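Every protein chain of the complex appears in place save one, which is left out.
So, chain A:
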Amino acid sequence: MATTAVPRVRRQLPSSPWLFAAPGLLITGAFVLYPFVSTLVNAFTDRRTLVPGEFVGLANFRELLHDEMFWTGLRNSTLYVLGVVPALIVLPLLLALLVQKNIPGITFFRSAFYTPVVASIVVVGLIWVWLLDERGLVNAVLETVGAGRIGFLSDQWLLLLSAMAVTVWKGLGYYMIIYLAALGNVPRELHEAAAVDGAGPVRRFLSVTVPAVRSTMVLVGALSSVAAFKVFSEVYLLAGPSGGPAGEDTTLVMLVQRTGTGLTGRVGYASAISVVVFVVTVALMLLVLRADRREES
């Protein structure tokens, strides 16, 4: 398999490699890279859906600073990361440990735990809207046990918490599978040595399992924090298009969607918000990677 030793394949129609790559490059260029660049450019214009717009310098960004809805969005998206990411780093790992051993029926459980990942976010959102309804199942159970009904979908903070719970619920199975692959690579000797030294299950989890899957935890942290910051559907479905009471549950991507679409959509301003989303996303990735390196040393 020493590919370097193999003589190069040279004689072919000169156009054919580009013919192979053309459809992919065309689509990616026209519908991903070009929109990305045009988002960056539009952020400095006052473009609207039907008006081409002109260059306005940093005006959009100055306006952002005084836009209360922007700060609400930034707060909610940030809270979302803080609430969802720790849960998505820890819970799927515990779940993976639970389904790791090949006991009878385990493949059924693994598949069942993955089912929420397969379902559309709209289906998942609507299922939970009904479960958490004032008169839904969760409240019926709470009332039956004497705890009283809770307005999960009417209070600003409970709404955000409920949406986070839905995100975690839907993501559990996905990250469980990632952890399951990592756990398979943990050398068994480490566990045995620790057991011989008298370490209990909790101790072994903390000093053998966690260090062994640490790089996977970083990967999960990076993936889930980026996804959490860009949250749209969960909050949109639970809190409604306007983002809950007085729009207080609006997230940044919801704001992008609300500002930039429709016939009067402010494309330029929505692009400025998108640029903030890009910057924070990249910053989050770097932060996670740096935290990883610091722990390592």
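Note that in this section a contact is a pair of C-beta atoms (placed from the backbone, for glycine too) under 8 Å apart; a residue touches a chain by one contact, two chains touch by 3 or more; residues count from 1.
In this section, contacts and distances are computed from a predicted model.
Student: I want to check something: the complex is missing a chain, and I'd like its UniProt protein name from "tRNA 2-thiouridine synthesizing protein A", "Carbohydrate ABC transporter permease", "Ca-activated chloride channel family protein" or "Xanthine dehydrogenase family protein subunit M".
Tutor: Answer from the record: the omitted chain is "Carbohydrate ABC transporter permease".
Student: Which of these, A:Leu58, A:Val118, A:Val210 or A:Ala283, touches the one chain of the complex that we don't see?
Tutor: A:Val118
Student: Taking the entire complex into account, which one of A:Ala140, A:Val210 or A:Ala283 touches the absent chain?
Tutor: The one listed residue touching the chain not shown is A:Ala140.
Student: Give me the chain A residues in contact with the hidden chain, please.
Tutor: Where chain A meets the chain not shown: residues 1, 3, 6-10, 12-14, 16-18, 20-21, 23-25, 27-36, 38-39, 42, 49, 95, 98-104, 106, 109, 111-116, 118-123, 126-131, 133, 135, 137, 139-141, 143-144, 169, 171-175, 177-178, 181, 188-189, 192, 219, 223-224, 226-227, 230, 232-233, 237, 240-241, 253, 256-257, 260-261, 265, 267, 270-271, 274-275, 277-278, 281.
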